[in-house]
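Heads up, one of the protein chains got dropped from this complex, but the rest are sitting where they should.
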Amino acid sequence: MARVVLNQVTKSFANQQVVKGINLLIPDGSFTVLVGPSGCGKSTTLRMIAGLESATGGEILIGDQTVNQLPPGKRDVAMVFQNYALYPTMNVYDNIAYGLRNRGTSKKECQVLVEEIAEIVGLTQYLKRKPSQLSGGQRQRVALARAMVKKPKVFLMDEPLSNLDAKLRNQMRVELTSLHKQLGSTFIYVTHDQVEAMTMGDQIVVMSEGNIMQVAAPLELYQEPDNLFVAQFIGSPAMNIVKDEENSAVVWGFRPEKAQLLAESAAPASSIEQRVLRGTVISREILGAESLCHVETEKGRIVVKVDTEISIQMGTHVQVIVDAANIYEFDRATGKRIGKGVGRVGQHALAGGMV
Amino acid sequence: MLQVGRTAWKTVEWVLLAAVGLVFVFPFLWMFLTAFKTMPEVYQFPPTWWPESWQFENFRIAWSSGPFVTYVMNSILVAGGILILQFLIAVPAAYAFARYRFPGRNLLFGLSLIALMIPSQVIFLPVYVEMSHWGLVNTLWSLILPFGASAFGIFLLRQAFMQVPDEVIEAARLDSASEWKIMWTIMVPMAKPVLVTFGLFSFIYHWNDYFWPLIMTNSDSVRTLPIGISMLKAAEGGKQWNVIMAGNMILVLPILVVFFFAQRHIISAFVYQSK
Partner (left out) sequence: MHKAVAAPELSGTSNQAAEVPIDWMERLRPYLYVAPAMLFFALFFFFPIGYVIYLSFFDWSLLNLEEMEWVGLGNFTALMAEEDFWQVLGNTLIYTVVTVGLGILLSFMLALWLNRKAKVYGIVQAAVFSPHIVSLVSIAMLWMWLMDPQYGLLNAILEMVGLPGYSWLSDTKSAMVSLILVSIWKGVGYNTLVFIAGMQSIPKDIYEAADLDHSPWWRTLTRITIPMLSPTMFFLLVINTVSSFQVFDTIYIMTQGGPVNSTNMLVFYIYEQGMDFYNGGAASAASVILLAMVGFLTWLHFRLMEKRVHYR
């Protein structure tokens, strides 16, 4: 078990820099998720930690050891790939045992270790089968078992659930989280799916275009985004962003679930400071218990999440009301958050209680 | 009316198919039938179709007319030796061409492709001179070594290795496998169908080869089966066709039997070159 440190790490392919000098501490025993749109450099970062790509610049430490020069097999890490990458010509037992044998583990010990792991992931009766005779979920387990059996300091996972169907994915998500608790090792997990990131990670690293945008726990990431990118990337649907009328250097935003829809004539009843946008309902998507109302306002199109039970006619003139406490302000030029934390901390309990 | 026309046409087509098939198969059948006839029956005109009595004696005469055990052993040693050598040499080369980028790769691969195109008949003379300088003429080495590197094998294996997903290799690297070990324990097993295909091609080709052993050998101890069979003709004065055909069957039958069972593999092995 070990922490992982990235110090000014860069990676260039040909003349293109895909990772632009990132600093990151991944604490020992954490479940860290690297998340971001495709091409943001998250997979490359993971592969540099694995040693499958060499860093162009900077330093990578696993534990207290600089590993830049070490080949993948000597870094004491294990990786689960998106396509499982099982050895198709070997049966399940040999797939799991391959890494042990390469390290010179004795035959007897191999057998004990493999059987123990197979028991944990529920593969005992499939040990003699070839990967082609297994279902997607079973292959995923073999890939996990192959990683676990080596008892690595760090587990690396590159979108391991993206090839599974939705139901199995949810199940594996829970299993991976509990596995992490059980093993207590460091997990580094790459995904483009923010839901996966938020539900599994205890530390989330949001990346964009080769840079780290924010490193935070899930709740903090949602409540206190550092910048416009994170604010829009985390949360579904994305945060509404509106230009500020008085100050052209600023844009402000609010989450669709933190706004109220009122009839045009209704007077805002609250004494709390609020902002009001006027507009017309142009469409409505029903998600289930909740619906998304698309409202054309004088400042652009806005999405508001409302209770599906509320009946709203198309073309109705409405007011969109947002409490000042739920407003985020950003510097228009840099995208940086303005006044982070000011005046919002006390509102959390209240915000949670309101629909 | 239309139905009748179709049936008639089908019948004609079946007759034609049978005729074409016979043109190619019947000579082998004739070889088989002749091999069992007696001398007087062979020299009967018009010929009989079916042997009057089955003469297994012809095979014994053919077999004992020369050191055929040695010929067969040499043929197996040569075709097998070539196959093993080609395998050992082609696997690393194909792996390097498929998985590494290195300066000069395209040049070296291009050179291999040229070797694929130019047949050995064109350069037998200088190779013979080379062999005689090394004192290897009339040894099994002179039959094996010139075919050690198979451009076709390298080409075929490279294609197979390129199809292995990168992730499988990366997984093996993370499993502490050395490059050498990845090559033999991951790549080679994954290329097994291609290896079987290539193995069949190479073995049949060299089992059948007549030209090279004819050039390189001049004593019975290193001659191969095709040479032995061709000498049957001279030994028997070119007249005892029943014995010659019996000897011929020793050479042909193993190949035809293998062809019967591994038809798909063999056809794709030979036809693959066209792709």
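General observations
Going by the order they are written in, the chains are A and B; count residues from 1 in each one.
In the analysis below, contacts are C-beta pairs under 8 Å (C-beta built on N, C-alpha and C of every residue); 3 or more make two chains touch, one makes a residue touch a chain.
If you're wondering where the values come from, they're calculated on a predicted model, not measured in any experiment.
Of the candidate positions B:Pro51, B:Gly80 or B:Gly148, contact with the unshown chain belongs to B:Gly148. Subunit B residues in contact with the hidden partner, per the touch definition given at the top, are 14, 17, 20-21, 23-25, 27-28, 30-31, 34, 42-47, 88-90, 92-93, 95-97, 100, 102, 105, 108, 111-115, 117-119, 121-130, 132-133, 145-149, 151, 154, 179, 204, 207-211, 214-215, 226, 229-230, 233, 241, 244-245, 248, 251-252, 255-256, 259, 263, 266-267, 270-271, 273-275.
Note that only the chains that are shown with their structure count from here on.
Subunit A and subunit B have CA centres that are 58 Å apart.
Only residues 165, 167-168, 170-178, 181, 185-186, 189-190, 192 of subunit B touch subunit A when the two sit together in their complex.
The residues of subunit A lying in touch with subunit B in their complex are 50-52, 71-74, 77-79, 81-83, 85-90, 98-99, 102-103, 146, 150.
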